[in-house]
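The complex appears here minus one protein chain, its other protein chains still in place.
As written, the chain order gives the labels A, B and C, with residue 1 at the start of each chain.
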C-alpha cells in the first residue's frame, strides 16, 4: 500500500512521462514510483510488466470469518477519497490497497489488530480488507504510533482511501 | 431599415437595460434606438407597444412580378450575416429589413433601381425584398453615392444582411 | 417521401429538441431565428441558421408567409412548428401544403376543426366522448330542481346570454335553487335583456388530465398514456406528470378509449393531446379540447413509455407507417416535469430576463433536463420566460417526488431570478407528496402558503 511519505504522482506527471516517451525511440517504458506504475509500449499486444507482488499479501481468510460484509443498500453519496478530511501535518497514512470491506480484527469478537497509541513496525498487520470472503491482512509498511483509525469497522473502503494515521517514529 | 450610421445595439446594452429595469419600480420600459426596440414589462399579459410603422413600407407587388423566387435546394452553408465581408471605413450600408428574396429591378428585364455610381436620396427606392410574392420596395434611408451592391439578384437575403454600400454625401 | 431537410420555426427548448431529433434521424435541420436568437442553442446546433427578422415575434416567428418563404429558399421539404407561436394556425399548415412543404403536425382542416370550440365539441359528442353534462332551457325553480336531481348536486345555473359571473350561481341543494333561481334570472334579464337559463354539472374538485395520442392519418391511432397537469397558475401548467396516479384503472381505460375514439373519427395525423376535466367527486371525465401539436409536457409521456415522440413526429410525417399496436406501449414507472421559468415568484411572477452566469442543472438517475440554456446564455426579454424543463423519472410516484425534491435542491442557476424557490416548496408540500391536488390547489393553497412560508 502507499503511504503518506511517498511523493504522490499527479496527472501532470503522467502527461510529462507520456511526452518523454513520445519524443523517444523507445519501444517500451516502465516507471514505478512506490505504488504508482506506468507502462508504455508501442506494441499494442504488450500486456505490461510482470506483476510486482508488492501490494497487500494475498493471505487466505482466517478460519472464522467476520460477520456478513454487505452493508445495507445506502443512498448513493459522493465517493469518499476525493472528499476526505486532510491528514495532519507530519503524519503518515496507511491506505487501502483496493476496494473492500475494512475489518479491525481478525474475527468477530477478537481484539483489534491495533489500537490508537499502539507502536507499529512495517511488518505489523493493522487490519483486514475483505473481498467476497477473501480476507487480506494489510501490513503497516511504516513504523510509528497509531494516532487515528479513520475507516470504520465493517464498512466499504475504496482504493487509496486513508485507513489509519500514524505518527512517524523518528 | 437600419443603416450603418446608427449605433448598433449590442447584447451588453440589452443586459444593462434589463438591469436598469430590474432595479427600478417601473411597470414597463420601452426603448427604441433606430430599428432596435426593447419592451420590458412586469405584466405577463402585456403584448408590447403598438407597432411603429417605421420599417420598410409595405408596398404591394408591382403588376408584373419577377421570375420565380425559389432558389434550388442548395447545400446548407454557414449563415451569411455573421460571416459577411467588412464594410469599408466611412461607408454607410443599407440592410435587409427582413429575410426575403432580393431583386434589383421592379420586374424582370426592367432597369435596376440603382447602379453603382448613382447618387441616391433617403427616399430613393433601391431594391425589392420579396416574401411569398409580396414585393416590398426598400428605400435608401440615407443620402450618398452607391459604391457596391452586395446582395445578388434573385437570392435569399437574411434580416440585417448588408445589401448596398453607400458613400455618404457630405 | 422521407424528409431530408426540415425548417425549425420555433425557439427556446423546443427548437433545440426539434433540431436534435431531426439530426438523430439523419435529417438536416435549418433553424429560423429572430435576430435575438442568433446565439441560441438551436441556432448553434442546427446545420444552418437563417435570421428571419427583428426580435419582435410578429416580424419573425409569427409571420406564416415569411416562414414558408424561408423553407422554400433554404431547400427544406418539411417544417416543424414546435408549440405556441403558429403551431396551431391552420393557415400555416395550409400554406405549407400549397407549396409542397410537409407540415409536421395534423392536416390543416383538422387543426381548423379542432380550433373551433363548438365544432370540437360536436366532434367529441359524435364520437361518443363525454362532455360536461348540462340541460337545455330551464324555465323555473321546479324544472331546475328536477333537472338537478338528475344531474346530481352541485350544479351551476347560468344565463344563456351570460358572462362575467352575472346571472350565475352554484346550487348544492334544492333549497339553494329555490333561493337563487329567480334572482339570477332577473339579473340576467336586467343585464342582457334575456332571462333564458340553463344548467350544468358543477365540478368542484377537478383535475386536468390529458391523453397523448398519435395517428397515421388513415384511422390508426395509439395513445401514450395520460398526463395529470392539475398544478396550474392562471391556466399555465407548472407541474405535469404521467400517469395520473389518482385515477382508478377502470376510469383510466375509459379515458384512453374516449381520446382515441375522438381522434380516430378524424383520421387524425401525427401527435395530439386530448384534454379532459377529471371530476374527482363524481369519478367522471369531461372533454375540454384537443391540442393539435406536440405539447410542452410531452417528455413525461416519453419517460414512461420509452418512445421519442418528436422523432416519431418526423417518422410519421415522412410517410413511415405507424406499426405500433397499443399493446406495445406499456406505461412503466412515473415521471414528473416542472417548468423552470426566469420569473420572480416573490413579486407576482414578473419576468426576469438577463444573462445566465452559472448554469448548473442537476444530473443523475432519472433526471432529464430539456433546455436551450448554457453558461453565458442571454435570456432575451422578448419571449416567454421558460428556461427549461426538469423531468424526473422513478419507479413509483413516491420515489419520483423524492427524487424531484432532491434534484431541485441541487439545481443551481446564477444570474437570473427563477421560480426555483416555488418549485422546491411545492415539491416538498404534503399535498403534493400525497397527491391531494386539483386545478385550484396552486392558486388557493400552494401560492398563499408559499407566500407565508417565505417570512
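Points to keep in mind about this one:
What we mean here is this: a residue touches a chain if its C-beta (ideal position, glycine included) is under 8 Å from a C-beta of that chain, and two chains touch if they have at least 3 such contacts.
Treat the numbers as computed from the prediction; the structure is a model and nothing was measured.
In the full assembly, the chain not pictured is in contact with A, C, by the touch criterion defined above.
Only one residue from C:142, C:170 or C:395 touches the chain missing from this view: C:395. The missing chain, though absent from the display, is touched by one residue of C:125, C:218, C:332 or C:358; that residue is C:332.
For the chain left out of this panel, the touching residue among A:98, A:118 or A:145 is A:98.
The missing chain lies against subunit C, touching residues 2, 4-5, 22-29, 45, 47, 303, 306, 308, 311, 315, 320, 323-324, 327-328, 330, 332-333, 335, 363-368, 392-395, 400, 403. On the side of subunit A, touch with the chain left out of the figure occurs at residues 11, 14-15, 18-19, 22, 35, 37-42, 44, 48, 51, 55, 69-74, 76-79, 81-82, 97-101, 130-132, 134, 156, 158-161.
The rule is short, and it goes like this: only the chains that are shown with their structure count from here on.
Our note on geometry: subunit A versus subunit B, Cα centroid distance of 69 Å, whole angstroms. In whole angstrom, the spacing between the mean C-alpha positions of subunit B and subunit C is 36.
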